[in-house]
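With one protein chain removed, the remaining protein chains of the complex are shown where they sit.
Up next is chain A:
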């Protein structure tokens, strides 16, 4: 079996500022992509706040990693998925998010994870 056939789902459900989980999850996604895996980076629940555009690092006195998320297509992560139920829950729509994300209902996300070789949750 070659590397091309390996699919890894990385699910980010932690919020961006109160925990480091999201950043460490994205780091793993980038490394997996560097190893030629097909990476599905999936944001659910409070994890969707990672994708809000125009965040201001002056407000948190620390570095933001939205630049890393914007650059993600250069790392061979083709798709960023967002669970649409999570967006609805927080009264957000696709227009609040970075441009290169795909919204999917949770049933489709479940299918993605079932067809992947492995899933890691952050």
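Going forward, contacts are C-beta pairs under 8 Å (C-beta built on N, C-alpha and C of every residue); 3 or more make two chains touch, one makes a residue touch a chain; residues count from 1.
Methods note: contacts and distances are computed from a predicted model.
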item	value
Options "Sulfurtransferase complex subunit TusD", "Benzoylsuccinyl-CoA thiolase", "Sugar ABC transporter permease" or "WD40 repeat domain-containing protein": UniProt name of the undisplayed chain	"Sulfurtransferase complex subunit TusD"
Touch criterion as defined above, residue of A:27, A:45 or A:85 at the omitted chain	A:27
Residues of chain A (touch criterion as defined above) contacting the omitted chain	1, 3, 5-6, 8, 20-21, 24, 27-28, 31-32, 34-37, 117-118, 120-122
